[in-house]
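Omission of a single protein chain aside, the complex is shown with its protein chains in their original locations.
Chain IDs A, B, C and D follow the sequence of writing; residue 1 opens each chain.
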Amino acid sequence: MNLTIILAVTVVLAVVSFFITRLNKKAGGFLTVIASLFAFVGLFLLKGSIGGEFSIFYFSFKITMVGWYFALIMVLAYSMTSFFNPFWMDKMMYPGSYNFMYLLSMAGTIGMFFAKDFITLFIFWETVVWSSTFIIQLGKSRKASYVYYVVSAIGSMATLFAIMMAYSVSGTFVISEAFAGLSGGAAIAVFFTFILSGLAKIGIFPFHVWLPAAHGNAPHTFSPVLSGGLVKMGAFIAFLSVTAFPAYEIFSGMFKVMGTPFPIYFLMALGAISIIVGTLMAIKQEDAKKLLAYSSVANGGYILIGILMLDQVGFAGGMMHLVNHAVASAAAFLAIAAVAYRTGTTKMSEMGGMIHRMPVTYIVYLVAIISMAGIPPMGGFVSKWLIFQGLADKGMLFLAAAAFFGSIGSFMYVFRPLSAVFLGQTFTRDLKKKEVGFFMMLPMLILTALSILAGVFPNTILRVITEIQASVGISPVTLAENTIVTVNGYLDAFRVFIVFGFGFTIAFVIFIVRRKSKKVELMDTYTSAEFIHTRELLHYSSKFYAPFERLYDKAPDTMKLYKKIAVKIGELGNLTESLFYGHKPEKTVFWVMITGIFVVIIGGVV
Amino acid sequence: MNVMSFVYGFLVLLGVFVFQTTLTGLNRKVTARLQKRYGARWYQQFLDIFKALRKDSTSHGWVFDFGVIMALGGIMATVIFIPVAGFEAFPGLDNIFVISYLLAVGMLGMAMSAAGSGNPWASIGVARALTNMLAYDVPLMIVIFTLIFAFDSSSLSEIAALQQGMGILGWNAFRMPLGGIVAVIALLGMLGKKPFDSFIAPTEIASGPMVEYGGKHLGFMFILHEFMTFIEVSIILSLFFGGGATIWEYMLKYAVLYTFMNIISGVMPRFKIDQAVKYFYRVPLAMAIVQGLVVIFTGLGVTLWF
Amino acid sequence: MINPVFMIAIPLILAFLSLVAARIKKWLLLSGVLINIAILFFLEKGETVIGGFKPPFGINLILDNYSMVGLALAGLLLLAGVVLSLDKADKYSTVLLTALAGINGMLLTGDLFNLFIFMEITIISAYILSTAGKKPEYSFNYLVIGSIGSVFYLAGLVVFYSLTGTLNMADLAAQNLSMGTPELLVPLFLIFTAFAIEAKLIPFGGWVKGVYGNSNRLTGALFASVYASTVLFVFGRVFNEVFALSGAVQTIIVLIGVVTFAFGEAAAFRQVKMRRILLYSSIGQSGLAAALFALGLIFPAVLLVISNAVSKFIMFSITGKLREIYKTDDYTDLKGVFFSNKLTGIAFSISAMSLIGLPLFFGFYAKLNALTALFNGGNWFIPAVILLFAIVEGAYFIRLLIALWAPGKEGEIADKSHAVGEIRIFNIKKSILVFILSLVILAAGLIPDLAGKLISSDSGFMGGDGPAFTMSQLKGGE
Amino acid sequence: MIRLASLLLILIGLYGIFSSRNVIKILIGVNVMELGVNIFIISVGFFKGGIAPILTADSFSSAMKFVDPLAQAMVLTSIVIGLGITALGLVFARKIHAQYDTYDLGAIGGGKDD
Partner (left out) sequence: MKKVFTAALVILFGVVLLFGLSKSIDIAGYGDGLIPGKAADAYINKNVTSGTGEIIFGETKNAETGSANMVTSVIANYRSFDTLGEVTVLFLAAVGVSLIMGKNSKEGKMKKSGFILRTSAGIIFPVMLITGIYIFTHGHLTPGGGFPGGSMIASSFLLLYLADENFKLKITGFKVAEGLAGTLYVMVGAVGLIIGGYFLINFLPTGVVGDLFSAGIIPVIYVLIGLKVGSEITGIVRDMHKEEVSV
């Protein structure tokens, strides 16, 4: 398969879908399915040509293992989510543009991961940013789209600065050579500015503000892509900032924390903070999508810590967590979208008992959150396990503490939508609702299967990661047939799964052989002699963790920081306006004279 | 992995069930005596369980059933991985992370089933249980992390074995005293013993979920509880009290530790859930971090002190 | 080959005639701008002497790549403006024709005093056009400030004349005065003031807010594109070819430019009225261009000026028309206005995104060139400021675009029922015209190297460097 | 001295514009400035003993010492431009008066943008 064809076809189909949608909305939506599946299959077949270099137009590309890995994850999220597109077309204000932007941003991500030079990377990157900005605005909040753009822009402008600064030293934009020759203060400046776009995209504190806004308010069909896909673009930048930019080598002379140079450790600490912030905030949310968005913040922290470790185990964990989180998060968002498709809301307090109406969606969501919480036998467990092992190996106590906190906290928040949306009493409004159709179910089931497979046969994914590790020159994680071996112990995910099945079977058998139980309605519960006949009232879903939330409800809001900065810029603008502009010439005369005096004095005349 | 492993696993399950249920029965007696009551017979617990399993039950829908099965299945799988006095049904899989996360499957199943009952009290119980877990687990995990760092192993049996043969001072509880204290406090939380039993809270919310369960469901819950207790006590036993070189030593130590927990619990009042969180994040967390820093930076406690 | 003097003579004749034949002045104007474009590409390159007196004694016109680009840009945009707003332009036919002569003269002339005169023609035409805003106090303010500029320019010029005895640009440049020294600081400052006032640099451009802020669809578009770019082009020539800046003066001018950029963008950030947003953005952009010109980075500056001019033209035209229809240009009152005007909306969006410097649009290429050139010069501070305020710029433009495209309450999905009005902003022909203009930005952004070559034929301007960055260099790996 | 005087005139003009809010006075200030700069130009072209640059029966030969005709030409141009600007300025002043019934810029308060 040829990357040129993939890119060309997706871009062309993007344009075509724009016009087709004008004729027939549904057809346009189906076209995005076709296009993204095509891209996925094409990318999958691309593995054979890894190492190839070529250029299209003026862009130059190099097919690398890591690029392939990232692109595959990304397009997986796109293609799975695209199945939902045809069903949401009627609700879109601009269906044509949506489809166009959807495919354009997908092409952008593909191009970005295979870019050989930074300018190509940046062009594709920004294309993704603006096209997704225009998609998000179609959702529930205009402000969200704005916040998304601003935070992205902070990142990408910083990265552009870094690229340019590196270019001024090395004279090349080629990713593998661009950072050569940097040292000292310039190296630190480039490192921090370069990774900024990564941090912004992953949603690392304090750039995490866009995730809840954008994920929570984007069209339901785009949130899975945002969380499952676009966030991973940031991980790619993080990856580059320790590999293409040899951070460990350049900073090797610096002060070290637990064997890690301080700048890198600092970023890891930011990752740890985002785990904590993401977890705490996710626990608080009342909207299922916002909750999942904050969980993405927390998971982004894991990914960042893992990738920045750049070692045998933790790095593998971080890279694998990419897949696991992408799959699980996309599945969870899709499940919520499916529910929203039927109920029209994502507020947890406005739903209940959907399990009785949409059991498949429930299973999908259950598996997704098990994976996100890192519970075996799903994929998320393996990657978190690797990250823990890596941290334990290095003795990074505080990072580990944050990681544990996030891991256990995730039980808390993932359970909330499960309980509030799916369990409990079905609301009267929803009693007649049906499960979504097969076409929408299909991607969810695929993702669920992938989640389980990743947990049972993690080595399939880890083998790709070992190749990536080899390509960046670190020793790959040791893999036996089904076993992952680390210094501190080993994990045989398959056997864990089998034993789990064994235990489950015993329990099941005991359950089955006992007498059959009598079915009773959910309204038929013990309520301490109170009689409540309203389904909605009997369902406990809002303020789920109220006593816990109370402990930190006075915590500062990061958004306020941004608002403050915006106010300050506005004040500068105000000042400019009132100082220099008006309808009286005297103002300008005054400034001309002042500037004149100033200039002459500065110029050294007087 | 062969058939024998499964047979062994099954035997472990049976043994653990008998042992722990007996112990629970005995401890009911101990608690009663503490409270100046006579108490039930030691085998009452067995009677309760088998009676419940025989009776009719009501179900609140498939997730109510599924949750119970998933909970018991997950917990039983976890028990199989627990090394008892060096014996493992599946050697090498006693990874501490695997065990503690597999435990979560059981908990999740239980929570799901409870919430699936549609009883709002159940949801409150779940919320508290999860909050409680967040409270005790972070300090405990930091201590465990310290152990892994110190011994370069995350295997329960290996860590237990490393403490043996040096007498009582070889136990991690004494080599790392702060960590030991944290572990014991955390164990109280894990077991849901006072002062950290607000999620069970017999007089407040227990009437909620518990009354929804009857018959085999309730029986499952009983069995589940026994297994869970065993897992939790065993983890702390292996990590901090040297496990046991022989099965008898192990059982003895186990009984002492468990009874000790019960005795503490018997004389304690109860924390509100937010108080529990606050408490765990003040004292044990600080102790755990201090312990961790000491071990990581000084190496003190990795070897014997004396 | 046509003598470049006709670029000035023909509009002038038509202007004079339009007074006599007032009834057909609209057509005179139209033919004037059309002829202007038609002969543009057949002009004789190089130096044209007027009156047969060789410079420095006579006046000469210089048509090099640089002035060619300026002429083409101004001519095309003026043509577009006139076509787009012929109804408005009718009244100002004579003025616009004269302005065309003035603008062409400014760009072509090789004599500093002649430049002064053409500048006066251009500015006076601007004074007159500014009265379309029906706010005479702002026009008056502009006039007074402009006059101060003229006086300063003359004073500065005369000092140079007294030192060198010549008014000719090339001749003056050949005298090799060292511009960095304190001796020439004050005259240079005086001349700079005149340009700074016209180029809207802070703190000199105090007139801008009133004049741009009250412009209509014709005048706003012309001010922000044709006039602004012409002034910047001349600024670039004067401060590179005639007074090659160096030393303290250069630092000061660059500083003023950068400060203008920062302050302008900050001021635009807090506006809700579209014209104000655009005007402060114009201020910012010309500050940046001025700084680049002052640093001698002519090619990037030219790119920036071109990209800004075209974008601003489109945006001001649309904004002016929106204001005409809805009696307001407060974007919070115009939510979703592009829903029923998709073509116009796309044109507006492309322009805005190009201004922000998003890739695939021409502005990105301009910005990239500027950054590369700056970094090549060892300067990292200005790029940092540029990028920092590019965030601000992006923020307010994206906010604007979002508001204009997607109406709807917070918490509800974007819905057309909240969109303002279904009135067509432009009729279909005009929409297509605007759209095609925006496609130029897009096309130039997609094939920037070709566009760059078209602009500078690879050699750069006035002996300066050519493109600091080309897309084709990516392929070569250089 | 005359250059100093011309500079002074420019400054007086500036002061007029700077301190006055009356439209007419501001225009007068502008005119004074222009006057100042015109004198400055003339002063640059002049030298002691130079004669007016016109060939007449008295000063008949180009070999004689004439003052700079170019400076004078520039002044002429400058004057004419000044005239144009003043005329326009006066019209603006009238417009202001018609619209606001005052010549005082301070009393207008800028007005809101339309």
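Note that a residue touches a chain if its C-beta (ideal position, glycine included) is under 8 Å from a C-beta of that chain, and two chains touch if they have at least 3 such contacts.
Computed from a predicted model, the values in this text were never measured in an experiment.
Although it is not drawn, the missing chain touches A, C, D when the whole complex is taken into account.
Only one residue in the set C:L63, C:A101, C:L279 or C:V337 touches the chain that does not appear here, and it is C:A101. Only one of C:G32, C:G146, C:P187 or C:G320 touches the chain withheld from this view, namely C:P187.
Annotation for chain C: contacts to the undisplayed chain at residues 3, 5, 9, 12-13, 15-20, 22, 48-54, 56-59, 91-92, 94-95, 98, 101-102, 105, 111, 113-114, 117-118, 120-121, 124-125, 127-128, 131, 159, 161-168, 171, 182-187, 189. On the side of chain A, the interface with the absent chain consists of residues 590, 593-594, 596-597, 600-601, 603, 605-606, using the contact rule stated above.
Although one chain is not displayed, its contacts with chain D can still be listed: residues 1-4, 7-8, 11, 14-15, 18-19, 43-50, 52-57, 59-63, 66-73, 76-77, 79-81, 83-85, 87-88, 90-92, 94-95, 98-99.
As a convention for this text, only the chains that are shown with their structure count from here on.
Centre-to-centre separation of chain B and chain D, using mean CA positions: 97 Å.
The distance from the centre of chain C to the centre of chain D, each centre being the mean of the chain's C-alpha atoms, comes to 29 Å. Averaging C-alpha coordinates per chain places the centre of chain B 75 Å away from that of chain C. The residues of chain C that reach two or more other chains are 135, 137, 140, 144, 148, 210, listed in rising order. By the touch rule above, chain B contacts chain A in their complex via residues 1, 6, 9-10, 13, 53-63, 65, 68-70, 72-81, 90, 92-93, 95, 97-98, 101-102, 104-105, 107-108, 111-112, 115-121, 123-124, 126-128, 130-131, 133-134, 137-138, 141-142, 145-146, 148-149, 152-155, 207-208, 211-212, 215-217, 219-220, 272-274, 277-278, 289, 292-293, 296. Within the complex formed with chain B, the residues of chain A that make contact are 258, 353, 355-356, 359, 362, 366, 370, 373-376, 381, 385, 388-389, 391-393, 395, 397-398, 400-401, 404-405, 408-409, 411-412, 415, 418-419, 422-425, 487-492, 495-496, 498-500, 502-508, 510-511, 514-515, 517-523, 525-528, 538-541, 544-545, 547-548, 550-551. By the touch rule above, chain C contacts chain D in their complex via residues 113, 117, 120, 124, 127-128, 131, 133-137, 139-140, 143-144, 146-148, 150-151, 154-155, 158-159, 161-162, 167, 210, 213-214, 273, 275-276.
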